[in-house]
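One structure coming up, written as structure tokens, with questions to follow.
A single protein chain has been omitted from the complex, and every remaining protein chain is retained in its original position.
A, B and C are the chain letters, set down in written order, and residue numbers restart from 1 in every chain.
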Amino acid sequence: MAIQSTPTKETIAEEPSALVRMGRMLWADKFALCAAIFLVFVIIMAIIGPTLLDDLATKQNLRGRNLAPFMFDREWFMWLGADALGRPLWPRIIVATQNTIMVAAGAVLISAIVGTLLGLIAGFASERTSQIIMRLADVIMSFPSLLVAVIVLYILGSSIMNLMLVLSITRIPVYLRTTRAEVLEIKSRMFVQAAKVMGASSKRILFRHILPVVLPTLTTLATLDFAYVMLAESALSFLGIGIQPPEITWGLMISQGRQYLTNAWWLSFWPGLAIILTTLSLNLLSNWLRIALDPVQRWRLEMKGPKHG
Amino acid sequence: MLSFIRKRAFASLISLIGLLVMVFFLSRLTGDPASLFLPVEASAEMKAEFRALHGLDQPLLVQFGQYVGNVLTGDLGESLRKARPALDVVLEAFTWTLWLAVITMTLVTVCAIVVGSLAAFRTGGFFDRFSSMVSLIGASVPDFWLAIVAIVVFAIQLSWLPTSGTGSLAHWILPICVLFVRPFGIIVQVVRGSMITALSSAYVKTARAKGVKSGPIIFVHALRNAMLPVITVIGDQAASLLNGAVVIETIFGFPGVGKLMIDSILQRDFNVVLAAILVTAFAIFLMNLVIDLAYALLDPRIRY
Amino acid sequence: ASTDIKIVLPEEADLLEPCMATRSNIGRVIMENVSETLTELDVRTKKGVMPRLAEKWEQTADGSWRFHLRQGVKFSDGKTFGAKDVKYSFDRIFSDKNICESRRYFGGMKFDVNVVDENTIDFKVDPVQPILPLLLSLVTIVPEGTPLEFVREPIGTGPYKLSNWTPGQQIVLDARDDYWGTKPAVTKATYLFRSDPAVRAAMVQAGEADLAPSISQVEATNDKTDFSYLDSETVYLRIDGNIAPLNDVRVRKALNLAIDRQAFIGTLVPQDAVLATALVPPTTLGWNPDVKVPAFDPDQAKKLLEEAKAAGVPVDTPITVVARTANFPNVTEIMEAIQAQLQDVGFKIDLKFVEVAEHEVYYSKPFKEGRGPIIVAAMHDNSKGDPSFTMFFKYDSKGTQSGYSDPKVDDLIARASAATGDERAKLWSELIAYVHDDLVADVALFHMVGYSRVSERLDFKPSIATNSMLQLSEIGFKN
């Protein structure tokens, strides 16, 4: 480096590709690594689970109902116990992954994307547009989600798609309000003005300059919303307006196990644990991502990585 | 500022009206209250009579006109089921909910900010890992688990607290504790994330150069800069509490607006639903206004 | 020891309207506690219809009824009870200022109520009502002058009066000093409301309540405090017999044979539940002991289906089974198990859970045009001892939940309703047998049982009536 120091070998060395660097940073954070592995497992299960284990998961056995977990002398799939119809919980949880992830990911993604977009617009556009968007958000926010559910599901019928829709509508305002609040502040920062001077379009300013600053907060929210959506879906099932058997989701399993909480805890415990682990993993990963994507913080991961130079 | 509030109040009024109109028509598309009020064996004549009695046999627009007329005179109608003015029913329940929400959110806000800030202060440290785990588990645990387990442990096994209901101060403890968990988990995470950024800014260095202690650096210098997303999310969580914490109210027999709203929706008690939405929406609109004003208060660069 | 008790109920009363006391959440609080009826159905000792506010009654030659009322009875507001109050109560039920639920028991009847004197009243009904004394056990008496609109503070002649109601929290009844009958042991009853069965059970365990009339089966684990009682609720699958393939009797038989009812008992359905052969419980007049529960015979069911198929019945059409969430305990599991059993013999079953309002759309007429084959899982309650509260609605061509129009059924119902005594019982028996064995109108499943938790200091055994009312005077204290 011509300016501050004579160059040493390692500074000139080719920079590793972005993917390799992300990999290294992931390796540096063992928690995030475990989380990532778990999530990959979940996704694989979501894809192949139903075809693999559907028969096992739906085989009823009234005589073996509420079978307790940890009976290791039984077949492997009975190790987590069985539900009120004697169906093994292990395969059921795996089969339920697909629906669960679909509803949760769908709802979270829809609400996050729509909310963020509207938030960006509301923060940046004219006062009138912003006022309209924000009041709309107020309306959604004060519209009880249950009523939305009853209305949509009553009028359109209950299906995974509609459920996703309902859950996503009700979550839009958080993203919207969060994004807008941040935009209000960030847009007065000098680097945004600099981009303006360069002739960057509003779109570019919003997406290239403002969004990256808001994104970490939104990711944190979104990962937490995953849990919220899964549990809300369970509450809707309980009231008879959500997903209903014979479809299964973790939320539904929880709501079905609810009445056995005091004498057969495992019925709702395992699916609950699945939700907790998924949320936990998503969040550890999002916390990792927050650091990995922030140049000012990134050293935390790079320093821990394999020694370099 | 005042003109902002005035403009805002006007816009809010319009959206409130829009909300009511929407709920009015949409809710009436979801089934017939007569068949829910009367037993299945009731004859068609009885159902017709029920509808006539409550004006539900009129064309929707006529019903709407009447409703608007009544609302303008301050009358939000009677509950179809309770033979009481809907507004009374709702206000009664809402008072409980409001208290529950205010107390819970105050506790949550204080605790979450402290824990989240400290976690961010030593990112990756033991406290950070620990508090993250705890808060995340809190945010993803089904609330009825917590509620039932809390009742079994604290009310039955230990006999420290009443199982449920209202009456004494002790009755508030379990519901508040259970309600606390989820917003706490979420807000801790938001605070933590926002604080990590704030704590690495240059003005924090200035404060350190001035010799400011860690406490004020975290809670005075960085925190205020990190507050925008935090209060937004606090607002969101508060709104969901104001809309009623259904599960908690149901389990603890807490006479709040959430259970009322659910029951009224399921029973299609339209006037109560409308009144409940009106009241909660009013509270939420007000809260959002306060939050928007707080943005400007917290960050002088934001001006309306 | 204290003679105050606390009772925890699953659902709060919206109103405390006497004429709505046939609805269980209201009836459990005020029926016979605050508001009394002229007659009363005895379910404990099976003595049939007993006097309450009426001391005796007789039927005159033209079929009208004369009731002699009890004297010296006072309402809780101090007014004296008399025939005019009875007439007023009746008029009030039929007023168009309210929708009293008890009106439904008098559909299609014309009443002519005549006050003979202070304590005598005549009822002339068209058509003649042989079971009028039983019907009058459903009519609560309010003092003359009570507003026609629904009231929230009932005035009655019962042993208790309402002394406090904090909506959402509690209702308090206090024993009256000036009650006409024997003074009950309980002096004060506080009603609390919790939707969660586990919490209700916990409250009795923690001593916060003395009586939880309905807790769930899984909570009922303590022999000393938890009792089961036949709760008059009957679970069945209502078949819409108008639509193929359900219009074929072989298919309906196959449905009945395919279900292993016994396997549910003691698993998803409480141990003490009874397999049903009719929609009315065994305590009902005319219940037919000769009708047998269909055997569990999947092979036979398969055979019947094949036969039907061979005869051109479209048995492969998917059949929708509609059930209501939280309709009765374990409803989801039971329906899933039934679905599996039906599928095992070759039915194509779509299971659909709906919320109460939607359930109603499927359950009651008018049925949707162009609907597919639909079976509705439902629960029916008749604790009143006479099938007339059931049969018309469920099987008559004009019945609101009836999926059939069978002339023989219509005829039997009409005749049984008009008959009295043994004749009545015989006709009902005949109808029950015909509906079950020949028409195979539906799939009767279980007479359910309820569980209640009673604190050890109380002396109380729940009965079949506990579902709809809870007479405080029946509650005593041990030692």
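The rule is simple: a contact is a pair of C-beta atoms (placed from the backbone, for glycine too) under 8 Å apart; a residue touches a chain by one contact, two chains touch by 3 or more.
In the analysis below, contacts and distances are computed from a predicted model.
According to its UniProt record, the chain left out of view corresponds to "Peptide/nickel transport system ATP-binding protein" among "Monosaccharide ABC transporter membrane protein (CUT2 family)", "NADH-quinone oxidoreductase subunit H", "Peptide/nickel transport system ATP-binding protein" or "Iron-sulfur cluster assembly scaffold protein". Shown chains touched by the hidden chain across the complete assembly: A, B.
Listed for subunit A, the residues touching the missing chain in the whole complex are 1-8, 10-13, 15, 21, 188-191, 193-201, 204, 208-209, 212-213, 293-296, 298-300, 302-303, 308-309.
Against the chain not shown here, subunit B presents residues 200-203, 205-213, 216, 221, 224-225, 298-301.
Keep this in mind: only the chains that are shown with their structure count from here on.
If you draw each protein chain as a dot and join the dots that touch, every dot ends up joined to every other dot. When every chain is reduced to the mean of its C-alpha atoms, the one closest to the centre of the whole protein set is B. Here the CA centre of subunit A is 47 Å from the CA centre of subunit C.
The centroid of the Cα atoms in subunit A and the matching centroid in subunit B are 22 Å apart. Chain geometry summary: the mean Cα position of subunit B and that of subunit C are 39 Å apart. Residue positions of subunit A with contacts to 2 or more other chains are 150, 154, 239, 261-262.
Subunit C has residues 198, 355-358 in contact with two or more other chains.
Interface residues of subunit C, counted against subunit B in their complex, comprise 14-15, 17, 23, 96-99, 101, 103-104, 107, 149-152, 167-169, 192-196, 198-199, 202-203, 205-206, 208, 355-358, 360-361, 363-364, 389, 393, 400-401.
Those residues of subunit B that touch subunit C in the shared complex are 30-32, 35-46, 49-50, 52-53, 79, 81-84, 89, 92-93, 96, 148, 151-152, 155-156, 159, 162-167, 250-253, 255, 259-260, 266, 268.
Contact residues of subunit C toward subunit A in the complex are 197-198, 216, 218-219, 221, 263-264, 267-268, 324-326, 329-330, 332-333, 335-337, 339-340, 351-358.
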